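Only a single protein chain was left out; the remaining protein chains are all shown in position.
By written order: A and B. Residues from 1 in each chain.
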Amino acid sequence: MEFADILHRCFRCGYCKFPNNYQDFNCPSYSKFRFETYSPGGRMWLLRAWLNGEMKTSPRLAEILFSCATCGNCVEHCVFPKFKDDILHAFLAAREEMVNRGTVPPAVRDYLKALQIHGNPYKLPASERGNWEHGLNLESYSGQEYLFHAGCVGSLDERGMKMARSVAGLLKGLGVSFGVLGADENCDGNEARSLGEKGVFQSLVEQNIREFQKRDVKKVMTLSPHAYHAFKNDYPKDSHPFEVFHYTQVLAMQAKKLSALPAHSPLRVTYHDPCYLGRHNKEYQAPRKVLKSISGLQLMEMGRVKENAFCCGGGGGNFFTDLLGSGPESPARARVREAVDTGASVLAVACPNCAKMLEDAVKAENLEGKIAVKEISEIIQEKA
Amino acid sequence: MEGIKFSREVCEACKTYDCLTRCQYLKMDLQTAREERKRLLRGEKSRVLEECVTCYACEEYCPYGNHPFYNLVDQQEKLGVWPVPQPITKQQVLMMAPRGKITPKKVQSPVVNMCYFPMLTGSIRGKLFEGASTIVGSDIFCNVMWLHFGKNSVIRERLPEVIANIWEHYLKDSGVKELICFHDECYGTYTHLAPAFGIPVPFKPIHIFDYLNKRLDELKDQIKPLGQKVAYQRSCSNRLVPETQPWVDEIFRKIGAERMERKYDRENALCCGAVFRAQQQDDLADDVQKRNLDDMAAAGAKFCVFSCPACLFTLGESVLKRGIMPILMNDLCQIALGEGMKGG
Partner (left out) sequence: MEDIYKELTQIVGAAYVSNQPEERFIYSRDPGTMEPREPDYVVLPATTDEVQKIVLLANRKKVPLVPMGGGLVLSGLSRALKGGIVLDLKRMNRILEVNERSRYALVEAGTSQGMLQAYLKKNYPTLKHSVPDSPPMATIGGNVLIHGSGHLSHAAGFHSEMLNGLEVVLPTGEVVKIGSCSTSPYWFGRAPLPDLAGLFLGWFGTTGVVTKLAIKLYPNRPYQDVGVFVTEDPELVPEVFYQATGVQVAEDITAWMTPKPDWAKGFQHININYAADTPEELIWKRNLIRASLKRLIGQKVGGFLPLPPPMKKNFLEAPQTTLAQFADVRKGGGFEYVGGIMPIDLFPRAYRAGIEIAARQGTTYSTGARIIGLAHCMMFFFAYPFNRADESDVDRARRALEETNRAVLNMGGIPWKAEAPAQKQIIGRMDPHTLGLITRVRSMLDPQGIMNPGNWEVR
């Protein structure tokens, strides 16, 4: 297995469980389950034992491996510089191994099967992918500056669709030149990749590259940070080079126009850094620039922000597989409690997965009325 | 080679003893200076050997270029008068030893010698250094710092090999004869110290200020004058090469920076104090640094320009706390060319 040579180098010191100020546990699966086995160090040791034959494949081992939200906190905070960058790579390689052996948790199997058969995890016909844009009069992509990629969640999930509509509407209102693929859009494949299904991911890459080539797409703007991450880092650029943006980066370029919008009444907002935009791709400024350009908005930071942000638990496929589950110890619920502590009345998000995970958590925590989860463009357009 | 180019006769005939009477730290009158100089010439222990803070200034003050400081260091070593506790010296000698890891590489002009400051190679960028090659590493460390430790023997042992490393591994086969020295110490080593120690240098050292001046002339249409007040922190090793000071003025003029007149500049410059701490003289370091920083602040400087990485590491944080931006000379020039600082 690739990256197997780093597994024995883990000291299980536990720095990977924390943010840099140690204020609370920052590994979503450890925070939820609290057995050492569910921490990055526990996974490293178990995987080594598994590869050595000391540990058999089992549903529990599979659950331990697939409950990782791939948030990257361990990579960020591991104190061993010589192999920390490969920790997640090792987990993904192990997932590939399990996928190849067919020993994945049922929820993972179901997700991958749906994706393979239907092209999306919702088992909906491809023709429904374009439904999210009905009534917005968006242009089909035909050479505009950006291709706007809504993604599976943005196209087919109720909350995701609401976010996609809001973002696209705002971009249109600001005069940003973009087009959409509608029903012709394919899944970006980030979750397939992070769940270890290399084959499906590769197939999606090829499909998407062909589509970009056919339409001569030069810039892709994504709704989801997950898609942003995949397009930016895992898609080859040699056969068809293209640039990748997250929509907040495009909005940040419009900061002057945003500041000219009518002022909000004072609004206290705290921002949740999505892992695939923030920690994985180091983009912390663009969303903040956009928020700060909204007059009347007071940005209040949580204790764990930027490279120390606590994941909502929606990564690594968990948005679909729900291996982290709910319950008061779920990462999303812990995160909204942290948001409330800032005194903010709005928890701003920039990711459709985060939007749904955190909104559900607010309900579970009975915090409706105290804090509302809103995506950035929704905040802008609510008062404007 | 053993001796340095120091003439007893010149020293004996001296009437002014500038090396001692102008010393900012010993503060000797003429009579005392005469007596102590004679002690030194007799090879006896003098308080000068114990109290010298190794700021190199007397190399500049001596009107005859008779290398009073190099001679003093020889005396310290001979008589076992150590400016710095022995374990610290020994450890530094080990730490800065050549690793023998140098491999030949082709370089092209301009070749910038970064000495043993790999952390600063990133600042060799942009229009000023287009097409530049850099060389860096323990095997080309200039070794002049041993003057602070009473260890001329280490210089004699290592410097010839360093020069050979630079010439044989980089310059000769690349057909390059000029070497731009990023640091005053390196330039001082190859133009001042090596000749004084009788060590030949086959390449032509170019001071970074000289190089910057020429490049600024070539890029003059792209300069946007800074309109800033700057303080200049003159390093100890610049005392070995005072001829470079007019280049400082020229650079500032070209980039629209005003070198604020202040007390502790030019011939009255103050050491950054790092070495005083090695000598266990924290109070002196505190005093010198405070006077220097007060002086910069009183002059209204917005930037403190360094040409020495050691001064930068030592004073950078304190300078920043005073609301003055610490910056290397080449980085300041880059700002004037609209290139900004790395990462900023």
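One rule holds for everything that comes next: a residue touches a chain if its C-beta (ideal position, glycine included) is under 8 Å from a C-beta of that chain, and two chains touch if they have at least 3 such contacts.
All figures in this text were calculated on a predicted structure; none of them were measured in a lab.
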Checked against the full complex, the residue among A:Asp24, A:Asp110, A:Asp184 or A:Asp234 that touches the missing chain is A:Asp24
Which of A:Val79, A:Ile117 or A:Ala260 touches the missing chain? It is A:Val79
Omitted-chain footprint on subunit A covers residues 8-15, 17-18, 21-24, 33-37, 42, 45-46, 49, 54-56, 58, 60-61, 64, 79-83, 303, 327
Listed in rising order, the subunit B residues that touch the chain left out are 82, 84-88, 90-92, 94-95, 97, 274-275, 277-278, 280, 282-283, 286, 313-314, 316-318
